[in-house]
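The complex is shown incomplete by one protein chain, all other protein chains being positioned as in the whole.
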Amino acid sequence: MSAATFNVTLRVWRQAGPGQPGRFVEYAARGVNPDMSFLEMLDVVNDELTLRGEEPIAFAHDCREGICGTCSLTIDGKPHGPHGGVASCQTYMRSYKDGDTIVVEPFRARPFPVIKDLVTDRSAFDQIQQAGGFITARTGSAPDANANPIAKEVADLAMDAAQCIGCGACVAACKNSSAMLFVAAKVSHLGLLPQGQPERDRRVLAMVRTMDGLGFGGCTNQYECSAACPKLISHDFIARMNRDYAKAVFRAAFRPLPADAGGE
Amino acid sequence: MELGRNLFCSTIGRKLIMAVTGVVLIAFVVGHLVGNLQVFEDPDRINGYAHFLQSLGPALWAVRIVLLACVTLHIWAGITLALDDRRARGDEPYAVNRWIQAAFASRYMRSTGYIVLAFIIYHIAHFTVGVAQPATFKTNIAHYTMKGDYHVLGVTVVRGGTEVLDVRSMVIRGFENPLVSLFYMVAVGLLSVHLLHGADSLFQTLGLRNHRWERFLQLVVTAGCAAYFLGNLAIPGAAVVGLLK
Partner (left out) sequence: MAQLNSRIPPGALSEKWRRHKADIRLVNPANKRKYEIIVVGAGLAGASAAATLSELGYRVSCFVFHDSPRRAHSIAAQGGINAAKNYQNDGDSVHRLFYDTVKGGDYRSREANVYRLAEVSVDIIDQCVAQGVPFAREYGGLLANRSFGGAQVSRTFYARGQTGQQLLLGAYSALSRAISAGGVQMHVHSEMLDLVIVGGHAKGIVVRDLVTGEVTRHSADAVVLATGGYGNVFNLSTYARGSNATAIWRAYKRGACFANPCFTQIHPTCIPVTGDYQSKLTLMSESLRNDGRIWVPKRKEDRLKPPGSIAEDDRDYYLERIYPSFGNLCPRDVASRAAKRVCDEGRGVGETGLGVYLDFSEAIGRLGEAAVRERYGNLFDIYHEITNENAYKVPMRIFPAVHYAMGGMWVDYNLMSNIPGLFVLGEANFSDHGANRLGASALMQGLADGYFVIPYTIGDYLATQKPGSRSAADAPEFAQAEENVRAITRRLLGVKGKSPVSDFHKRLGRILWQHCGMARNKAGLEKALREIPALRAEFWESVNVPGSAESLNQSLERAGRVADFLELGELLCRDALTREESCGCHFREEHQFPDGECKRDDANFAHVAAWEYAGEGVAPVRNVEPLVYEAVKMSVRNYK
């Protein structure tokens, strides 16, 4: 409950636009209430900046409850801040104390260029999704939902993977800027379910190819991603995707092709 | 071709190559260690063993070619991936760089790899080609006469009385130089560190790892690497303190 307020110093990355040089600027955040969220603290700082006639700090946010995946701050070197399993918007000021200096940077990775200040462009994730992150189910053609029972364990595991909020913290945390956790989560979610089988091989091949093409790095199995992930998506899914990928590569190369119509 | 492109151009494909070549290399280094440990037994053993290997002729070359291919692929994949990874990070570094939890060994895979590579080159020059220390190289020292037969899987492969190269003496005299021994010890230490992550990591890369047995896997890998390190340490160690004669 509301305890005494305190002051912190922020060192915030300011950058006017894409490709422009950026730098750190210090701001004092005064009268911080421990029950404030980190973003609410930034709101207050921004209102003060506005009153002083300065441009407020641009930062991405929307739902403010850890589900939309918009917020994306690297706080003191850790994507989404000091705690595990939460997004930036779920970081509360009670994690800090009077006199702390907090360094706030954008999510960094070449495929996530900075748009302004702390806002980055993560559209690369959409492109990966468009490459194959779906099950083709034309509207109106679905069988009854209970026609194919799915074991609870399988459905639950698929749900574990499906929880990804597409925030990109995995990329930001990975020393290689690898998008493996994000891609693996989607590949596993769809690949675990019976509905996802027909497109399973093409999906993993296409998504991985797109991921590589967009300039994300490779995985060296360091598991920083799953530690930074606000949904604590397990790197087990990366192993699963590696296996799926290997199988798909060999099946694609050696599986017999359906005879061409009109054959001989 | 699709297959080539998917394996050699993609990140995951190249990791698969590293893992598979890694398995082959692990099999080699472990087998090599087991063979080398015969140095602690009667000179018949290791000298017979070396003679047997040399006598394989084309088969030996086949194995060498496979190993060379594996090392090359492994290193090629490692370096190209490392370059891609660095490029992916972008130009602007984080002001605060932090590791959350990555294993120590995993952070230095490249460095340990390069030193191991340097070691391998030196080592081949040392014991296989004989350019590093020609004076003590096996062809330049007195030959050894087998006292008894040397068997592999119960089959006699080298008969008693055969004159063979004295590999044992080469090794022992080769390690008389403490600097050389030290370099070996450091190198095998770093190789063990490389394997500490590598042997665990390859299961992840091959898709055979998950939370349910990751603890167990880590335990086995750690124990294996420790044993591998001690075994390798023993040879130059024993030689340099004069335990091996």
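By written order: A and B. Residues from 1 in each chain.
By definition in this document, a contact is a pair of C-beta atoms (placed from the backbone, for glycine too) under 8 Å apart; a residue touches a chain by one contact, two chains touch by 3 or more.
No experiment lies behind these values; they were computed from the predicted model shown.
Visitor: Taking the complete complex into account, which shown chains does the hidden chain touch?
Guide: Looking at the entire complex, the absent chain's contacts are A.
Visitor: Which one touches the absent chain: A:P111, A:G133 or A:G218?
Guide: A:G133
Visitor: Over the whole complex, note the residues of chain A touching the chain we left out.
Guide: These residues of chain A touch the chain that is not shown: 1-2, 16-17, 33, 35-37, 39-41, 43-44, 46-47, 49-51, 53-56, 58, 60-70, 86, 90, 92, 94, 115-116, 119, 121-123, 125-126, 129-131, 133-146, 149-152, 155-156, 158-159, 162-163, 165-166, 189-190, 193, 195-196.
Throughout what follows, only the chains that are shown with their structure count from here on.
Visitor: Provide the C-alpha centroid distance between chain A and chain B, rounded to the nearest whole angstrom.
Guide: The computed centroid separation for chain A versus chain B comes out at 39 Å.
Visitor: Under the definition above, what is the set of chain B residues touching chain A in their complex?
Guide: 1-3, 6-7, 9-16, 81, 84-103, 106-107, 109, 197, 200-201, 203-211
Visitor: Can you list the residues on chain A that touch chain B in the complex?
Guide: Residues in contact with chain B: 11, 13, 22, 24, 74, 76-78, 103, 105, 108-111, 114, 173, 175-178, 205, 208-209, 211-212, 215-224, 227-228, 234-236, 238-246, 249-250, 252-253.
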